[in-house]
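With one protein chain held back, the other chains of the complex are shown just where they sit.
Chain lettering (A and B) follows the sequence in which the chains are written, and residue indices restart at 1 in each chain.
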Amino acid sequence: MTDLQLRSLLKLAVIGAAASMVMVGCGKKEQPPAPAPAAEAPAPKPEPLKIAFAYVGPVGDGGWTFAHDNARKALEKEFGDKITTSIAENVPESADAERVIRDMASQGNKVIFGTTFGYMETMMKLAPEFKDVKFEHATGYKTAENMRTYDSRTYEGAYMNGVIAGAMTKSNIIGVVASKPIPEVIRNINSFTMGAQSVNPKIKTKVVWVNDWFNPPKETEAATSLINAGADVLMQNTDSPAVLKTAEEKGKRAFGWDSDMTAYGPKAHLASAVINWAPYYIKATKDALEGTWTTGGVWWGVKEGAIDVVSIAEDVPAETKAKVDAIKAGLKDGSFSIWKGPLVDNTGKTQLKKDEVADDKFLSGVMFYVKGVDGKVPK
Amino acid sequence: MDAVTLQSYALLIAATLNAGTVLGLAALGLLINERAGIVNLGAEGMMLCAALAGFAAVVHTGSDVAGFLAGALAGGLMATIFGVLVIWLNTNQHATGLALSLFGGGFSAFAGTSYVQEKMPERSSFAIPYLSDIPFLGSALFKQHPLVYATIAFTAALAWFLWRTRAGLVLRSVGESPESAHALGYPVRRIRFASVVAGGVLCGLAGAYISIVYTPLWVEGMVAGKGWIALALTTFASWRPVRVMLGACLFGGVTMLQFHLQGAGVEVPSQLLSMLPYLATIIVLVLISRNPAWIRINMPASLGKPFQP
Partner (left out) sequence: MLRLQARAEPSRWWVYASPLLALLVTVLLGVALFLLLGKDPVRGLAVFFWEPLRSGYALGELVVKATPLLLIALGLAVAFRSNVWNIGAEGQYVMGAVAASGVALLAEPGGSKWIVLPLLLAGTFGGMVWGGLTAWLRDRFNANEILVSLMLVYVAVQVLGYMVFGPWKDPNGYNFPQTQMFEAATKIPRLFASSRMHIGVLIAVVGAALVWVFLFRTRAGFAQQVGGIAPAAARYAGFSSRSALWTAMLVSGGFAGLAGALEVAGPIGQLTPYLPAGYGFAAIIVAFVGRLHPGGLILSSLLMSMFYIGGELAQSRLGLPQSLTGVFQGLLLFSLLACDTLIHYRVVRSKPRAALASAAGAH
């Protein structure tokens, strides 16, 4: 391209940009002017509280994001026209998140829910800039004056899944399709194993890592390889129904995760460990509306209504169902602890002494496999 | 070796065949248009749109056949757009193919948003009577979806077509020297166009297979790079159908192997295992390409070059 052509191109680009701006400008003028206030204006209704949700995946994932969106809908039902909500889905956990969340804050949203760990640094950065916005961050660990964290005790659901798995397995090999080797997932693998061992000490757990939160083709392949290795009951810590579907196809059993996945595998489905974010979202919104919002962090489980195991299959024996109910009751009134010693890891080291109950700090740092899980925790 | 381990190897073979069919079918399609001299980098986009089309068709009609037809149609349609641009408007093949991939990815994600939660009617399992009861071989080879066997049959048919029929000879000569073929009176551009559309139809079938059989659901980006791998396969299989299928199964096998190894408790970092399929592709590519004479002999000489009579 010669210099002449380049200059012409630049000129035309400017003209083109100007033309589109003019077109848009004309469009703006067509908006109707604001209506003149009536003589006797009624007392103005309080502006609805604007709440925004940043989702890492699509609402249609049937798992993690789907659960959050269901809670958002429950929120709308609860508060009616006192609030308005908006969402952005597929917001990547990268530098782009800053632009999206900043835009949410500048658009007048007063409460912003960031539903994945990867938004932590972004929200920490934006919190001081937007002091009148309440930042709610899921599964993180950093807080600020106007930013707090919330999380759910998914391991409680995993444990109850384990109880059912231990009762239903015939091969005594159970499998987990795991996402990324962080404490939360390892905790769930362990809880699943411990639950199964409580009814069937002979079980062994096999784990396959997908290294992704949401990757249906890979989840399918991982599930297939677990089944090929002899597992007949599968649990997942990933976000799509692929594992359940694979189990359905191959005549094995599996659990739904994050949301009720019965519809994806009616024959294979044993139960779904669901997260119900609604109780927390309602509380958080109430705090914001009533001005009682304080920073901190919560970790809610069965006790607060955030975790549940639902849609247990018909063919699960009555005594197993009863055990699950008893565990739920025990978790609710505090009489039952899942992570209670004696607890030995799969290298023989004692992690919890007899009757020692793990505290939250211990649980946040779990990076070992309990006895009964095959393999080593990936570094 | 105990029965469980033996069975797990049989199942590994079965899974390899399954994974290999996806890659192989798409790669065979790409082989057809590359034999005519056109490289279509849009495989990934075509497969994604076909996966969505197939899935949607099954959701709405309940018929798998309708799903595969829809997938084939979607692939063929996109290939038609590509063909018109590249053959008659003489646009750059690489750029146009890339545009097709990028557009296909975006469009399928966009049009598919309402399908993400949809479910298809219950999937059936397949087994060839009698043959599937043979111990080990039965589970390994004879419990596949009909399209797997169709693909194997097609591989043989394509090889026969290319080397044993006049039409195949014409196709290959168009790929070697379109100018000579044109001088001989053959409608070069129409032949190339037909090959592009045929390639698109096969990529479409492969895409539909992914969303109907392999991972029966729809989610954006679910083809996950298989279109690009299929492109690589045609090159490292020297544009020969049988080698393409073998390569596809090799690749599919390495993919399944990494999970198998994890499940068996092998202590290699999982990222290294995840790299294996791609490293394997590079290694084989290097081995194949080492001899420039080999490439000259095998690659259609006009591959990627525009032809304007």
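Here is the rule we use: a contact is a pair of C-beta atoms (placed from the backbone, for glycine too) under 8 Å apart; a residue touches a chain by one contact, two chains touch by 3 or more.
Since we're looking at a predicted model, the values are computed, not measured.
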| item | value |
| --- | --- |
| Residue, one of A:172, A:211 or A:295, that touches the chain absent here | A:211 |
| Of A:49, A:88 or A:344, the residue in touch with the unshown chain | A:88 |
| Residues of chain A in contact with the chain not shown | 1, 5-6, 8-10, 12-13, 16-17, 20-21, 23-24, 27-28, 52, 86-90, 92-96, 98-100, 103-104, 107, 117-118, 121, 141, 180-183, 211, 364-365, 367, 378-379 |
| Residues of chain B (touch criterion as defined above) contacting the omitted chain | 41, 45, 81, 85, 88-92, 94-96, 98-100, 102-107, 109-110, 113, 183, 185, 220, 225, 228, 231-232, 235-236, 269, 271-272, 274-275, 278-279, 281-282, 285-286, 289-292, 295, 308 |
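Rule of thumb we're sticking to: only the chains that are shown with their structure count from here on.
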| item | value |
| --- | --- |
| Separation of mean Cα positions, chain B and chain A [Å, integer] | 35 |
| Chain A to chain B touching residues, read off their complex | 58-62, 66, 175, 206-209, 211, 214-218, 220-222, 224-230, 240-242, 245, 248-251, 263-264, 374-376, 378-379 |
| List of chain B residues in touch with chain A within their complex | 4, 7-8, 11-12, 15, 19, 113-117, 119, 122-123, 125, 210, 214-217, 219-220, 222-224, 255-256, 259-260, 262-265, 267, 269-271, 274 |
